[in-house]
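Okay, structure first, notes after.
Only a single protein chain was left out; the remaining protein chains are all shown in position.
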Amino acid sequence: MQWIEHEKAIRARHTEPPAPVPPAALAQRSGLDLLKSVMLGELPAPPISHTLDFFLIEVEPGRVVFQGHPRAAFYNPIGSVHGGWTSTLLDSCVACAVHSMLPAGKGYTTVELKVNFVRAVMPDTGPLRAEGKVISVGSRIGTAEGRLMDASGKLYAHATTTCLIFDISDMKRDKRSD
Amino acid sequence: MQWIEHEKAIRARHTEPPAPVPPAALAQRSGLDLLKSVMLGELPAPPISHTLDFFLIEVEPGRVVFQGHPRAAFYNPIGSVHGGWTSTLLDSCVACAVHSMLPAGKGYTTVELKVNFVRAVMPDTGPLRAEGKVISVGSRIGTAEGRLMDASGKLYAHATTTCLIFDISDMKRDKRSD
Amino acid sequence: MQWIEHEKAIRARHTEPPAPVPPAALAQRSGLDLLKSVMLGELPAPPISHTLDFFLIEVEPGRVVFQGHPRAAFYNPIGSVHGGWTSTLLDSCVACAVHSMLPAGKGYTTVELKVNFVRAVMPDTGPLRAEGKVISVGSRIGTAEGRLMDASGKLYAHATTTCLIFDISDMKRDKRSD
Partner (left out) sequence: MQWIEHEKAIRARHTEPPAPVPPAALAQRSGLDLLKSVMLGELPAPPISHTLDFFLIEVEPGRVVFQGHPRAAFYNPIGSVHGGWTSTLLDSCVACAVHSMLPAGKGYTTVELKVNFVRAVMPDTGPLRAEGKVISVGSRIGTAEGRLMDASGKLYAHATTTCLIFDISDMKRDKRSD
């Protein structure tokens, strides 16, 4: 299956253990540049992608794709994959779609995420792709939409997000976390 | 810390490995009864709660609380806990709040989830509680709201959900997944 | 301007005062058929479209367009058009996009609507079009997305919706409103 081969080639480039991106890289590079470096293994993959088994496989301006694998370890009590797994993939693709539009010096944080669950994700569903596309990017707010699909194009979930965009230099003295 | 002791006592009752609830139990018991049995270790905890380190710790009609632990394994690329982890806890508490109101013979599926991220969840944030409360339960639709807070009451995220309610007997011949 | 001419031709067909569609018509006709009849003036336009000055101007399976005119009568306290006007147009286009996919005998009700406001709608914004497109229609749930744009393609707002689909015959004995 072509999807599997594509992911395998990307994963093979990742020789470092998963880790966050070094803060200096975050501040100095454009979103597109940064995301490409993560995809190509020049920067580490994030820990969550290892824990929930999904991987960044396509990046272009305003569009990002992750591929993930439903596992028994992600089951909810009723025997399908937990909506949190679906939400994680969709959150990743929509936030990164916004990020891919930001120049160096700009950061973002996800303000809200809205997910619609269309179909149960089951053990035999096979690999799924979460494709995020920018809808709008302004100076302070960016929005994007995402879809989670299988290789036949069947839709499992869709989402939208709103991100807050800021100057990384402002962020240091005005932390949103307080 | 009281939160930790409370969780430890609940976890000690779980001697079985994580697994979905057996389908017969799902069909024959009320939501409240089922959730209590999961909490008390009479039924297994779901696999996702092991993978993402969160646990059901309180259940009453219309209100459910999960407790979770931010870990380095859940980090996103920018060095905070991925919004997908936050979404997983909130999805769990709001869906279970609706479930806790359903009599035996009724099932539900989450149709949509909306999460607002208020503050970054960081390594030193400590345990968080996701509290879900029902807003409205009708014959076909249930809604609930949830909040993710630390032990001091600081808010990290909040959510709402919409669930579809159905007769489990109907579900068998009319699967939403097709 | 072409948009204005198109709307004028449609409005000219409406000789009856605005009114809800007769219940018998709702039960016996497909959504597509019904919406076309409203557009063509064979059935009355709804009262809200008169009050908030917007009109159904395009209908095809899974896609519906309304055209509306920002007026001073719709201003909020801060001197731009109230988000409720924007929400009304977007709610209309996404709900009707779902409706356009339903066969005779099926009804729907909007369960939830999510709107993102991208740009202020001002007095001199000119006519806007709200275009709704179906994302997914199953046996019980339908979802759609909508965009509000001006004649140059500039985006003012976007939305998604979730609708509950039911048999009109069931609705009579099982009213959601109780």
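By written order: A, B and C. Residues from 1 in each chain.
The criterion applied here is as follows: a contact is a pair of C-beta atoms (placed from the backbone, for glycine too) under 8 Å apart; a residue touches a chain by one contact, two chains touch by 3 or more.
All values reported here derive from a predicted model rather than from experimental measurement.
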item: For the chain not depicted, the shown chains it touches; value: A, B, C
item: Touching the absent chain when the full complex is considered, from B:7, B:53, B:91 or B:145; value: B:145
item: Sole residue of C:114, C:129 or C:147 that reaches the chain not shown, by the stated touch rule; value: C:114
item: Hidden partner chain, residues of chain A it touches; value: 111-112, 114, 138-141, 162, 164, 166, 174, 176
item: For chain B, the residues touching the chain missing from this view; value: 114, 116, 118, 135-136, 138, 141, 143, 145, 155, 158, 160, 162
item: Residue numbers in chain C that touch the chain omitted from display; value: 19-21, 23, 26, 38, 46-48, 50-52, 72-79, 82-85, 87-89, 91-92, 95, 107, 109-117, 119-120, 122, 176-177
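By our rule, only the chains that are shown with their structure count from here on.
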item: Centre-of-Cα separation between chain C and chain B, whole angstrom; value: 36
item: Interface hub residues of chain C, defined as touching at least two other chains; value: 114, 138, 141, 162
